[in-house]
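For this depiction, one protein chain was excluded, whereas all remaining protein chains were kept in their positions.
After this line comes chain A, so read on.
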């Protein structure tokens, strides 16, 4: 099987984000990491590779420095890594991001599965997976919590999707686009993987390599506009201790308060 994992480099989840007057977002010198949701996709893909053979290719659309995220994925066990980078890509919205990823996946040739994270921890839109599936014309299996079976010869996959109402079992033909929920415990990079990643010359594909013209990418091609970006107002949290004579009384007072606040 050839599995492609599109990953995004994001600020660490503990980074303190600030927004300046012009709407620029900054996370100071907080470290950049592989989007945590993408780590689940990487882990699951590596397990599929271990079971069925084949290879896992990671791709990312981002700046030169995003090579670090790719190296992290290679250190975990991915086989190949490609950076999609071109100054013209800057300002691409989720739909254009998906178009660029789709062009790269087509260029890779025979691909059986695209495994993504359910969303990024910075952009948070969860728009790239559906947009990419649409571009490729492949079925989308979003919010996957478990892979039940894969039949590479029969070219089908059965997964459990996690929905608000419960779990949904879906069968789809391959190739397909999947997005991962927290479905495993991502492995640490191995020393062998680290050595491989450190030595790897990461391929860079630009717009021309992907057969995309400047008008098809970047801010110009993007429909989404960001007229105002601001930090959400700080939530004022008040802590109230509920006291009483007995646990039963405290519980009753607590329920009353929760009802009064319309939490229940």
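The working rule: a contact is a pair of C-beta atoms (placed from the backbone, for glycine too) under 8 Å apart; a residue touches a chain by one contact, two chains touch by 3 or more; residues count from 1.
Note that contacts and distances are computed from a predicted model.
Visitor: Of the candidate names "NitT/TauT family transport system permease protein", "Ferredoxin-NADP reductase", "Acyl-CoA dehydrogenase" or "ATP-NAD kinase family protein", which one corresponds to the UniProt protein name of the undepicted chain?
Guide: Its UniProt record gives the name "Acyl-CoA dehydrogenase".
Visitor: Among the options A:91, A:152, A:189 or A:214, which residue touches the chain absent from this view?
Guide: Once the missing chain is taken into account, the touching residue is A:189.
Visitor: Give the residue, chosen from A:8, A:71 or A:85, that touches the chain omitted from the document.
Guide: Checking each option in A:8, A:71 or A:85, the one touching the absent chain turns out to be A:71.
Visitor: Go through chain A and note every residue touching the omitted chain.
Guide: 68, 71-72, 75, 188-192, 194-195, 197-198
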